[in-house]
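Input: a single structure, listed below in structure tokens.
One protein chain omitted, others in place.
Labels run A, B and C following the written order; every chain starts at residue 1.
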Amino acid sequence: MKTMMLTVRRWRQSDLAWSLGRTPEAWISALVLLLYLGMALLAPLLAPQNPFDLAALDLLDARLPPAWVEGGQLKYLFGTDGQGRDMVSVMLYGLRMSLFVGVASTLLSLVVGVTLGLVAGYMGGRIDNIIMRAADVQLSFPAILVALLIDGLSRTVLPRAVHEQLSLLIVVVAIALANWVQYARTVRGVTLIEKDKDYVNAVRLIGMGRARILFRHVLPNILSPVLVIATLSIGLAVLTEATLSFLGLGVPATSPSLGTLIRLGNEVLFSGEWWITVLPGLLLIGLVLSVNLFGDWLRDALNPRLK
Amino acid sequence: MSMPYLSVKNLSREFKAQGRTVRAVDNVSFDIPVGTTFSLVGESGCGKTTLARVIAGLDKPSAGSMLFGAPLDGRVHRTQMIFQDPYASLNPRWRVGDAIAEPITFQNLRLRTDVKQRVEDLLARVGLSAADTAKFPHEFSGGQRQRVSIARALAGEPSFLVCDEPTSALDVSVQAQILNLLKRLEKEEGLTSLFISHNLAVVRFVSSMIGVMYLGRLVEVAPTAELFAAPRHPYTQLLLEAIPRIGQGRRAVSLPAGELPSPLAPPPGCTFHPRCPAAMDICRREAPALRTLDNGVLVACHAVSSGGQPVRFMPGAAHPASSFPLS
Amino acid sequence: MIMTTLNVTTQAAAPLLSVRHLRVQIPTRHGPLTALDDVSFDIARGEILGFVGESGAGKSITGMAVLGLLDPPAHIAAGDIIFDGQPIHKLSASQMRKLRGRRIGAIFQDPLLSLNPLLTVGDQLTETMRTHLPMTRDEARERAIEWLRQVGIPSPAERVDAYPHQFSGGMRQRIVIALALCAEPDLVIADEPTTALDVSVQAQVLELLRTQCRERGTAVLLVTHDMGVISENADRVAVMYAGHIAETGPVDQIVNRPRHPYTRGLMGSIPPADQDVLWLQQIDGAMPRLSARPTGCPFHPRCKHATEQCVSTRPLPHPEGVALVACWHPQGLAVEGVAA
Partner (left out) sequence: MLRFLLGRLANGAIVMVLVSMLSFSLFNFIGDPVSNLVGENATVNEREAMRRSLGLDQPLPLQYLKFVGRAVQGEFGVSYRNIEPVSRVIASRLPATLELSLVAAVLALGVGIPMGVYAGLKPRSLLTRGLQVISLVGISVPSFVTGIILILIFSISLNWLPSFGRGDTVLLGVWNTGLLTVTGWKSLVMPAITLALFQLTLFMRLTRTQMMEVLRSEYIKFARARGLRERSINYRHALRNTLIPIITVAGLQLGSMIAFSIITETVFQWPGLGLLIIQAISFGDVPVIAAYLLLIALLFVLINMVVDLLYFAVDPRLRAQR
């Protein structure tokens, strides 16, 4: 408990906390992110209607404009979509799905990338070469294309039924496989520098094995660059998922994400129901924008050179 | 002469660089008597740091051998090292106390309960306070960090200490404190140590025996007083001549031109011949072996006769023969 | 009071550069830090003034202040910098730009970083000359080759079109010296010019700097932490400690008969090259950080002779023989027989 107190006290006096307080874009985006997180976690409680309970839907209410537009009903604040689902509820669930896929894929790509980066950086030699060759090959394909190909191919390879259940997992894996290279290269870079540093040599002298040194000494020093990449790449992951869902791949139709909603809205764009695509779009932009704002601040705050 | 604690025989270390093999350390042999401090001095790229890392066990030699004898009073042979850059020798994310405790706990040198006390004693011994255990490295100055490094080295209860330019990154007044501390601790602990530096004055203060290195080769090995009194090898003379003299105003600095050749393409024969005023034909063809002179000094130079008269520093006609300040 | 005593120094003519009560501050979230506090010194034409002190004493900042190149948010908070009779610390950016290179040259520490890697050595020389001196392109190229020969670059006619990475450290620092002198400045600020070089190359580069400046009557502010470099190259020397000048005077006086306790301690700490000593004379403690500068004399926490007076009020530099010492209890004897 004492070290907890110590770290909290150390955090409050630290430059990080001071600069967070001073830069409006940072604490505003932090608050917005917390709001988003809250909405996503409490979606079932906040949503006025459960969009997946078909019984509750009433097709007559389909395609109602938002309440403040002429013809809108107060019951459906943001109007309804093609299947009569209340936009507010379906957007909350959509947000939850988008955030889930974004965070899950980022964590997966972080774990894969950091481990491979550490191993490549520390072991060097052939292993380093193989991992970095793979990274180069993958880097020549942009993340979205890689995710698209994996998701698309899995759709053709797996029989339809199997694909339905697994598609969520496939999307997460697809996006993760597309983004692990960032972590691997950065972590390898930092590891290469840290492993030659004298504090590692000092520990090698007492006979400690490479693996133990890696985790006791090198790992803590790569956390801050990894943290910065993770924050920035959540935004990218959410964007990638939304793109896949928009293209009809991505998450299954039964549990739509914001991308899916935007696609459904886009199909009826020309018949005038603009809100079905615009409102989820704005929600998505708000999410990605605040993640990027917070990530930018974090990168500058943690970057020793800029201090 | 007491049994040497460390005996290095024909040690070499090669690297592959741009398709060529570079001999960073080229067939080096020397002994370090137990309880004494042997120094390796030379300019950058002469291989002294590579040699130190090989001897400390951080790097494997390409050829040759190094034998450690029995340390004093039956202690176990253990090596510790003190590094040049105070900012890179401590893990920024570890508290200082934990860094010092690690060698103790990992090698079970103390009971778990005594470790905290041992760390505090060591901190006091190097001139810091027990309260510093909870601090992080960024809360200390360069000099204080070197003290922490020394405390950590002592925590490992070494019998052999390798110091790689421990004070080059420090200011003069801080350097004096660290050099005094090192000298005192080595005496008290009865350590045998290898000291690396490019500064001849520092080397004179700490060591009893000095080896001068040039482009991977040992060119001269002599007891400290002997080396300063009568340097045999022309390169040793060049190094001594280049040290600025405090308080004697301007001297007619007579230095041969030319710069350190790159280790990638060492000149043939004796690698110093392009810059050597006493270079003869043989020097361009054949690398001189390290010969033992009558008085035990080792020299690798064709111009030095076995009687060991130092090659008078006769730089080209343009420069007047410099008188050597043998004060 | 200071104004008069400073002119007692040997040169009768007005000094090329005179700095009076210079204070440089750096605003931070914990309040302003004073990097330089009440620094005053003169440099005569053609004189080499050594600025010596340990890291953090503020010697480089002094050089940057004179050049007007302080990294923001550091700024000149008070004091005057008079160059050739003209106050330059208040000049506009464009006026200062014309001064730099043409009247005041500069040499920085690391030869590997000072040259633009993508421009040939010749380009960088010709551009500097044509910016300040009326010259055609060919004349400038000719002068550039001549400059490379002057600073000892072998086969200059070919090497003029080579890139910086094709030269060794020592060669590059020679080119940096050529760049600093090619617009014929009257003063050169050399900030640790040879610290990054090996001992043997260091001696050659310092000799080059000294002979070139002597021939052209260019004054040099030689900033270094190495007392040996000072004692062999400077005419006069100022010892800096924690943002203040502890002692100023002719090099022989300061090095052999230092009066300020810090200078004496500094000299004692230097391991002698020409004799064996058992222990080095050490000054306990460390230089106070920028944010923790003590009251009164900044050296008092580490000084054996500190008295109540030293703790409360800061001693102003006052003449002691030919030197100026900022200490209430100067040690050793003043050198008699020199005009007070």
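In the analysis below, contacts are C-beta pairs under 8 Å (C-beta built on N, C-alpha and C of every residue); 3 or more make two chains touch, one makes a residue touch a chain.
Values in this document were obtained by computation on a predicted structure and should not be read as measured data.
Enquirer: With touch defined as in the header, list the contact partners of the absent chain among those displayed.
Expert: Displayed chains contacted by the hidden chain, ordered by label: A, C.
Enquirer: Would you indicate which residue among A:22, A:75 or A:133 is in contact with the undisplayed chain?
Expert: Result: among the candidates, A:133 touches the missing chain.
Enquirer: With the missing chain put back, one of A:152, A:189 or A:220 would touch it. Which one?
Expert: A:152
Enquirer: Looking at the whole complex, which of C:21, C:98, C:149 or C:305 touches the chain that is not displayed?
Expert: Considering all chains, including the one not shown, the answer is C:98.
Enquirer: Can you name the residues of chain C that touch the chain not displayed here?
Expert: 67, 69, 97-102, 105-106, 108, 110, 113-119, 127-128, 131-132, 163, 165-166, 176, 179-180, 183, 189
Enquirer: Going by the touch rule given at the top, which residues of chain A touch the chain that is not shown?
Expert: 133, 136-137, 139-142, 144-145, 148-149, 152-153, 155-157, 235, 239, 242-243, 246-249, 259, 262, 266, 269-270, 274, 277-278, 281, 284-285, 288-289, 291-293, 296
Here, only the chains that are shown with their structure count from here on.
Enquirer: Pick one for the touching-chains graph, please: line, ring, star, complete, other.
Expert: Graph shape here is a line: each chain touches the next, no loop.
Enquirer: Please compute the C-alpha centroid of chain B, do the same for chain C, then give the distance between them in whole Å.
Expert: 32
Enquirer: Please report how many Å separate the Cα centroid of chain A from that of chain C, as a whole number.
Expert: Measuring from centre to centre gives 54 Å for this pair.
Enquirer: If we count contacts the way the header does, which residues on chain C are in touch with chain B in the complex?
Expert: Touching chain B: residues 54-55, 152, 168, 170-171, 198-204, 207, 225-229, 231-233, 251-252, 255-256, 265-277, 279-284, 286-287, 289 of chain C.
Enquirer: Quick one: in the complex, what on chain B touches chain C?
Expert: Residues 43-44, 141, 143-144, 171-177, 179-180, 183, 198-202, 204-205, 224-225, 228, 238-240, 242-251, 253, 255, 257, 259-260, 262, 325, 327.
Enquirer: Quick one: in the complex, what on chain A touches chain B?
Expert: 197-199, 201-208, 217, 220-221
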